[in-house]
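Only one protein chain is missing from this complex, and each of the others stays in its spot.
Naming follows writing order (A, B and C), and every chain is counted from residue 1.
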Amino acid sequence: MARFLLKRFALAIITLFMVSVIVFMVAQLLPGNIGRNVLGGFATQQSVNEYNHALGVDRPVYVQYASWISKFVQGNLGSSLEYKVPLWPLLRPSLVNSLELAAVAFVLVVPLSILGGVLAALRRGRVADRVITLTGLSLTAVPEFVSAIILILVFGLLFKVLPVNANAPPGSGFFTHIRYLLLPAMALTMVLFGYIARMARAGTIEALDADYTRTAFLKGIPTRTVIWRHVLRNSLLPTIAVIATQMGYLIGGLVVIEKVFNYNGIGQRIYTAASNKDFTMLESGVLVIAIVYLTAMLIADILYSVLNPRIRHAGAQ
Amino acid sequence: MSSAIVLPDVVPTRVRPHARRETLRLLLRSKTFVVGSAIFSWWVFCAFFGFAIAPHDPTGITPSTLVGPSWHHLFGTDTLGEDVFSRVLAGARSILTIAPLATALAIVAGTTLGLLTGYMRGAVDDIVSRMTEALLAIPLIVLAITIVVAIGHSTAAIVIVVGVLFTPLVARTVRAAVLAERELDYVPAARLRGERAPYIMFVEILPNVTGPIIVEATVRLGYAVFTIAGLSFLGLGVQPPTPDWAADISNNYNLLESGTYWWTVLFGALAIASLVIAINLIADGITQVLER
Amino acid sequence: EPAAAFGATARAAASSSRLRLAIIPPPTGAIEPLTFEDQGGLETGGICGEFLTRATPSKTLLPELAVSWKPNANATVWTFKLRPNVKFHTGQAMTSADVVATWKALASPGSQALSAIGSYLAPAGVVAVDDLTVAFHLNSSVSNFPYLTSSDTYQAIILPANYKMGTFTSTPQTTGAFMITAYNPGVGATYQRFPGWWGGTAPLAGVDVTYYSAAAAADAALLGGQVDLIGQIQLATDRSLFNNSNVQIFKARGATHREMCMRVDVNNPLHDYRVRQAIALTLDRPAIIKQLFNNLADIGNDSPFAPVYGLARSVPQRKKNIPKAKQLMAAAGHAKGFAITLTTETTGEIPELAQIVKQSVKAIGINMTLAIESATAYFAGTSTGPPKGWGNTPWLNADLNITDWGSRPVPNVFLVAALSTLSKSGAGVWNAAHYSNPKFNSDVKSFLAAASFKDQNKYAIAMQQLLLHDTPVVFPYFYYYLAAGSKSVKGYVADPLGQIYLSKTSLA
Partner (left out) sequence: MSAAATPAPALELEELDVAYAVRGVEREVLRGVSFSVGAGEAYGLVGESGCGKSTTALAVVRYLPRNGRVRGGSIRVAGTDVLALSREQLRRLRADRLSMVYQNPADALNPAMKVGQQVAEVFRVHGVPRNEALDRSRDALVRVQIADPGQVLSRYPHQLSGGMQQRVVIAMALAKDPALLILDEPTTGLDATVEAEVLDLIAALQADFNTAVLFISHNLGVIRKMCERVGVLYAGTLVEEGPVANILEDPRHPYTVGLIRCIPRGGARKDHGRLDSIPGFLPSIGEDLPGCVFAARCALAQPICTTEEPAAHVAGNGHFSRCHFHEQARELPRTVAVELGRPLEIERSGDPLIRIDDVARVFRQHGADVHALAGVSAAIWPGETLGLVGESGSGKTTLARTLLGIVAPTRGTVELDGRVLPVLSRRGQEDVRQLQIVFQNPDSALNRRHQVRRILRRALHKLGDLTGERADQRLLELAEEVRLAERYLSVRPAQLSGGLKQRVAIARAFAGNPRLVVCDEPTSALDVSVQAAILNLLVELQVKERVAYLFISHDLGVVRYISDRIAVLYLGRLMEVGSAEVVFSGPHHPYTEALLSAVPTIDGGGRQRIKLAGEIPSAAEPPSGCVFHTRCHRKLGAICEQQEPPLVEVGEGHVMSCHIPIEELRRLQREARPAPAEEAAV
């Protein structure tokens, strides 16, 4: 297992490298001369050149990449072109926010959708199944901004039970934070429920049809026990991976939701960076997300291999 | 015993009707598929004739702004006095041109890539797989936004961006299918006939992976709509006054908070939802039939 | 490290007498008085900063850090007496040295204030007379110069002589009633009441600013009771706040407006003044004002002379007149109309306005395509230098565009920067129509020099007529500057230019 994880880790590193290359290339696409964008129209060409030189953006691309990435791995993310302040202090709170939101959404959606999926599987073909599957399908289908808006209307303005902005007032306690994050988290739940539930359902059905489940039943084990001990253990394995793959989206892909709830997540940061051509912010931000995502994947791998003896003993026979 | 009766091979043969027709029949039995395609075809119809059948000029600005739903204005009017009903009908066009084009692009490119990597394996495969992994590590919308901001949000740009970003995802699915296929003996059998790689990939394997590809295509289409709507909600969509569901929502959703004026948003939202749901229903139906 | 500080001070701040303020959109770039030019920036700076004088919607000028001022005979030298024992947030006392330092910087290259003052004032012209007296030696006579020293030249926040660029948000060092104690770019800022303020004690203990990028989110926050005040709102983007019993709208009639500029110097139909007139004649301005502002705007007469200025009122208002427009088109040889692209930005109601224009000009056969870009894209690129002196930024070079303009207490900037011929002195730097008319230029000079209102009006009328004829720019309306607050906000006065002046504001 150790070597399995080592392999995964190595792969993650390679992937990370690829990400950095991709994002750097994409950033190069952004039009306009950095110095000009930053100094504005009235600056003289000469001062612009000086600025660019100071930034080193007049060097060949690969040199820039090298210096950027080498700084990055040393934990130096450089500073924002737009705000002219170090990046990390900007990104960190946003990242923390994103993680908080993701966490809340997670706590909501994972149990819910797994429950739904398993239930649907157990009631395969019956009404409950159809209902769960179709609701999930529909919820997933509705673009996040639509569901978000509706949630705001209902809970924020009609009943006034939940705050419509996700940012808890500074200094407020844990539960207040949660309260503030509830609406966006619910919106996310809507988006993800169908997807995860679907996977859980498929996995459970597969396990239900498996021979070993038959064996268990023929042993005369009570249904509930069979489901717990034999079916779920195998059926939820794939779901773990599925959930992990959503981390990227949960952390950095919430541009729309964050906009609607004016939540200062890393998605917003990157979005503004992109639209304001804040190259450094964009590059480092995306890389940070990638790191979080890959970490999540690694954790999933570990979980997976812990729960799945086949992998745990890979090579050991 | 030369007097042996040699029975000719006359037995009730199990020649079922043509496979493809069979599949179609099954599809038509599947409720989800039928409902889905019904809704979907309605929107396709609107994409073609929406402007024609719209009761009012979808881009006709009138002084009667924000009028609630009525017989004259079924879905009411928006802040510019444009008829929402007409805009919803006509709005199908923009999304139903961009999304399918993007998907088509992704499918064609992705399938080729998937076949190559799945059949050839080796270095190409590794590199592409890493690439895919890398792309998955970056939230798609973020990449999309960045590139669109970079190259400007023309229709072509969005089609290409979404298409390209979806390509590796499609490739991954196809690759998986191909990996399973290449283990089957008809592949070595072909090689033992002296067939060349391209023939094996496109003539032997491709027809056997159409199932997953079709499913993927429908699923992707759903995500394409989702993504493109998101972009256009963020203001990276078509130019006004061209009617566009997501854009109209994003222009009007601030009205909701007043409690009134819900009609300026609701119908667009329903339109998007119904379209994506329809697509998912179709995908669901196809999956069930193909994977039975 | 701002983020930490933000959290830190915030913890202490739960008292109800703190105003929760929504600013939209977030400042772009660093908060640097000398160089900021965006709404978010000037609002963030203005809350803690003060000026020599403060403009009011009623056009009267109030003393702030200056107590009195007077010109010489021909209004080329203005002498300001400064307020005694004013303290900076750093504790040091304000003297003429600080004012001179600030104003020399404002008059030097790289200062964004040049657009307002560059054409009259050189750094050398700013001199300290004594500890509390400063004299401005202008290179031409400007009768309404004091207005340019007011809060409306929003870069002109008085800073200590030893101010270091880039430290504005990290160390409180202005003179205002509130001192900025934390700033988190794109997220928010925190202000604390300044005990040593010369004006006494402000009612509010402090201000918590949250930046919003979507109006709807801010509205939701106000309606949901998460903010008390929104710096600027608009019917088009914040309709839900209007005729809502829980919301009070603060109006400031001013000269805030949109300019539809038509390049006069490229060879396309717009080159012909008759075409430009025709386009202007297709607009039904009262209807537009009703539709976009619910009548909270003054009608524009295609000149910067907003009704608030009371200038050139005698000139008849341009009205919608399709037949005439058609004639003009025909006369210009475009009876069949033509196709053209209108480039503009996604700011406030501008997209709607653009659509209305598109629809209006259909009547005279013009087929207009809209290219509506994000403000960033619209203002991106260079605005100086080749090819024609305006660089390559869309907003100064598109054949036909619509740009948002802030209010000014006096029309100087509009006349000098936006309509005069481009020159070293900084005139014409924002002349998006590339309009150039010697007569107009000289009228501008005379107008600026004219001491009496009567004379000013005379030149105004002349210019108004020139502009009506040449129509380089369509000024469809001057809309009121609006802010929105919860019912609990007391004593807040909206400012036409968007300064958020909170020293007299309180929460019930």
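Rule of thumb we're sticking to: a contact is a pair of C-beta atoms (placed from the backbone, for glycine too) under 8 Å apart; a residue touches a chain by one contact, two chains touch by 3 or more.
Note that this is a predicted model, so its numbers are computed, not measured.
K.L.:
Can you list the shown chains that the hidden chain touches?
P.N.:
Result: the unshown chain touches A, B.
K.L.:
Just name the one of A:Leu95, A:Val110 or A:Ala216 that touches the chain not displayed here.
P.N.:
A:Ala216
K.L.:
Touching the absent chain in the whole complex: find that residue among B:Ile53, B:Val108 or B:Ala189.
P.N.:
Answering carefully, the residue with contact to the hidden chain is B:Ala189.
K.L.:
Can you list, in ascending order, the chain B residues touching the missing chain?
P.N.:
Answer for chain B: residues 1-16, 19, 26, 29, 184-186, 188-189, 191-195, 204, 207-208, 210 touch the chain left out.
K.L.:
Which chain A residues touch the hidden chain?
P.N.:
With respect to the unshown chain, the touching residues of chain A are 124-125, 210-212, 214-222, 229-230, 233-234, 237, 307-310, 313-317.
Note that only the chains that are shown with their structure count from here on.
K.L.:
Line, ring, star, complete or other: which one describes how these chains touch?
P.N.:
complete
K.L.:
Count the C-beta contact pairs for A-B and for B-C, then tell me which is higher.
P.N.:
Of A-B and B-C, more C-beta pairs in contact link A-B.
K.L.:
Mind having a look at which chain is the central one, using mean CA positions?
P.N.:
Per-chain C-alpha centroids compared to the overall one single out A.
K.L.:
On a C-alpha centroid basis, what's the spacing between chain A and chain C, in Å?
P.N.:
Centres of chain A and chain C (C-alpha means) sit 41 Å apart.
K.L.:
Roughly how far is chain A from chain B, centre to centre by C-alpha average, rounded to an integer in Å?
P.N.:
Roughly 23 Å separates the two chain centres.
K.L.:
Roughly how far is chain B from chain C, centre to centre by C-alpha average, rounded to an integer in Å?
P.N.:
47
K.L.:
Mark out which residues of chain B touch at least two other chains, giving numbers and ranges.
P.N.:
Chain B, residues with two or more chain partners: 149, 253, 256-257, 259.
K.L.:
Going through chain A residue by residue, note those that touch at least 2 other chains and give them in order.
P.N.:
If we look for residues of chain A contacting two or more partner chains, we find 31, 152, 157, 259-260, 275.
K.L.:
Once bound in the complex, which stretches of chain C touch chain A?
P.N.:
1-4, 6-7, 10-14, 26, 28-30, 35, 37, 109-110, 112, 114, 166, 184-187, 208, 210, 212-214, 216-218, 220-221, 223-224, 226, 374, 376, 380-385, 391, 393, 429
K.L.:
Under the definition above, what is the set of chain A residues touching chain C in their complex?
P.N.:
Within the complex, chain A touches chain C at residues 31-32, 36-38, 40-45, 47, 80, 82-86, 89-90, 92-93, 152, 156-157, 160, 163-165, 167, 169-171, 259-262, 264, 268-269, 272, 275-277.
K.L.:
Which residues of chain B touch chain C in the complex?
P.N.:
59-61, 63, 65, 79-81, 149, 152, 235, 239-241, 251, 253-259, 261
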